[in-house]
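Have a look at this one before I ask anything.
Missing here: one protein chain of the complex. Every other protein chain is in place.
Letters are used for the chains, namely A, B and C, taken in the order the chains are written, and counting of residues starts over at 1 for each.
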Amino acid sequence: MDKNPILRIATKILFAPIILFGLYVQFHGDFGPGGGFQAGVIFASAFILYAIVFGLEKGKELFPLNINLFLLALGGILYGGVGIASMLLGEEFLSYNVLGTSNQAGQHIGILLVEFGVGLTVSNVMIALFYAFADFKRSGETK
Amino acid sequence: MISELIINAFLVSIMLGIGIALLKSRSVIYTVLLTSAYSLVAALMFISLDAVDVAFTEASVGAGISTILFLAAMAFLPREEEKNVTSQVFPAIVCLVLGGILIWCSYDLPQIGLASSPIHQHIAPEYIAGSRNDIGIPNIVTSVLASYRGYDTFGETIVVFTAGIAVLAILKNNKKEVKKLKSKKKVLDNG
Amino acid sequence: MISSSLGVWNYWVVFLLMMIGLFLVIGRKNLLKKIVGLTIFQTSVFLLYITFGKIQGGTAPILNNINDTIYSNPLPHVLILTAIVVGVATTALGLSLVLRINSEYGSIEEDDISAQDLVDYHELIETNKNVSAKFKK
Partner (left out) sequence: MTDIIIKNLPILVVICPLMMSLIVVLIPYNFLSWVITLSTTFITFIFSLLLYQEVYLHTSISYALGNWAPPLGIEYVIDKVSIVPIIIISLISFITTIFSSKIMPAEINSSSISKVYSLWLLAIAGLIGLVTTGDAFNLFVFLEISSLASVALVAMGGQKDKQGLVAAYNYLVLGAVGATLYVIGVGLLYGITGTLNLADLSKRIAEINDNKALIAGFGFMIIGIMVKAAVFPLHIWLPRAYAYAPSAVSVLLAATATKASLYILARILFSVFDISDTLIINTLQYVILPLSILAMFAGTIMAIFEKDIKRLLAHSSIAQIGYITLAFAIGTKASVAAGFIHLFNHALIKGALFMAITSMSFYINKRITINNLSGLGREMPITFVCFVICSLSLAGIPLTAGFISKLYIIKASISADGIWIAMLILASSALSVVYLWKMIEALWFHEGPKNLLIKENSLVYIPLLIITFLNIYFGLDASLVVNSSFEASEQLLGARK
């Protein structure tokens, strides 16, 4: 598949807009439909498309496995970290009110961070799942 | 309002058709594609039921990523399902009992779209008011998801994380390494 | 009258879809088909929840500045967002297990697998019996 010029060029053209759309969905989730999950999946789809068209090795060069694993945990840590921060500031777990100057500002900051954490974890898990499934072939073949 | 219900009834009938096709199909790729179509129709149905966020997620997760995973897995799996040899009477009875109970209780379920039923009166109005006043975010689903029930979402992030780690741990084990490990271990042969 | 019977039709089809999903899970012997069934089963449950959340004449729960707007119930939407992601997590884990089972057993049919397991189990008991008999003298 990596020989087909139409697919390669189409992928190169599409890659950036998909990421951009992912970012839009991520940060526009407060105002319209969207949020961390959807954005995470869209992000992941860009990298999966790249890996499908250019091959898994190229995909891994673009997005290495160890960074993938790190970000995968980081999303959850970010989410939990927001909760722990609010706990340290004297409120209950995940009460965002204390994070900002006013209650509403705190809620905004909290929701933004939390959604970002969700997006990070979801996108990286999806990429990791795809890598793991696509990679399975090779460990099967060497047997 | 009738038109909405007709659209719903139409979509749900398509889903029923896909479901029956799934029962009959023996080819794996056909099954996977039908599942994807099923999710897509479900997403349409969610839109017509006002659940835009859910529709978005179902379309991207259910019809998108799930299908990619199914297809990626299918590359290594047999293409055809073998004919069942054993009897399917017992599972069929279980399903019929389940469906029977649900249909039996469906008359006591709130009528679809009735604004006076407790589900719409009890907590939901507080979320709608709170989203405007306490949180200040137009998308109520986001404010409930991330703030009111933020802990559920945290749990869900953890579920996704768990699945990711689990799949990595399950698929990444090389047979060779296990064998090396076994020989390294103190092997006490009884024979 | 029409609206209520259409509504009941809606419920009933959702229940039928659940039955189809559950039947695929417990009635089929193909491991991949079981996971497909699970997806169908779960998606039908999502439909049930979202159906509960609908209000007649309502709109999507995104605030606008028009007064007297009726919003559909956002809570079921939130729950189902969670459940969808849980569902895909289950699917992914199930698929990874199916892949490994296929590479170990060479089949994803339940009957084949349990037949192989039974042979292994008897072998295990038999070989060990001989071993201990040797030691007992």
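Here, a residue touches a chain if its C-beta (ideal position, glycine included) is under 8 Å from a C-beta of that chain, and two chains touch if they have at least 3 such contacts.
Small disclaimer: the values here were computed from a predicted structure and weren't measured.
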* Structure fact -> Touch list for the missing chain, restricted to displayed chains, reads A, B, C
* Structure fact -> Missing-chain contact among B:Ile20, B:Leu96 or B:Ala169 belongs to B:Ala169
* Could you list which residues of subunit C touch the chain missing from the display? => 18, 22, 25-26, 31, 34-35, 38, 41-42, 45, 48-49, 52, 75-76, 79, 82-83, 86, 89-90, 93-94, 97-98, 100-101, 104-105, 113, 117, 120-121, 124-125, 128-129, 131-132, 135-137
* Contact footprint on subunit A, counting only the chain that is left out -> 69-70, 72-73, 76-77, 80, 83-84, 87-88, 90-97
* To do: List the residues of subunit B that touch the chain left out of this view.
  => 101-102, 104-110, 117-124, 126-127, 130, 147-152, 155-156, 158-159, 161-163, 165-166, 168-170, 172-174, 177-178, 181-182, 185-188, 190
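To be clear about the criterion, only the chains that are shown with their structure count from here on.
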* Between subunit A and subunit C, tell me the centre distance in angstrom, where each centre is the average of that chain's C-alpha atoms. => 25
* Asked: Between subunit A and subunit B, what is the separation of their C-alpha centroids in Å?
  -> 20
* To do: Could you list the positions in subunit C whose residues touch two or more of the other chains?
  => 60, 62, 81, 84-85, 92, 95-96, 99, 103
* Which residues of subunit B are in contact with two or more other chains? -> 52-53, 57, 61, 65, 69, 73, 76, 138-139, 141, 145, 153, 156, 160, 163-164, 167, 171
* Structure fact -> subunit B partner, complex, touching residues on subunit C are 2-4, 6-24, 26-30, 32-33, 36-37, 39-40, 43, 46-47, 50-64, 70-82, 84-93, 95-100, 102-103, 107-109, 111, 128, 131-132, 134-135
* What residues of subunit C sit close enough to touch subunit A in their complex? -> 60, 62, 81, 84-85, 92, 95-96, 99, 103
* Structure fact -> So, in the complex, the side of subunit B touching subunit C is made of residues 1-2, 4-6, 8-9, 12-13, 15-16, 19-20, 22-23, 28, 31-32, 35, 38-39, 42, 45-46, 49-54, 57-58, 61-62, 65-66, 69-70, 73-74, 76-78, 81-82, 84-86, 88, 91-92, 94-96, 98-99, 102-103, 106-107, 109-115, 119-120, 123-124, 127-128, 131-132, 138-141, 144-145, 149, 152-153, 155-156, 159-160, 162-164, 166-167, 170-171, 190-191
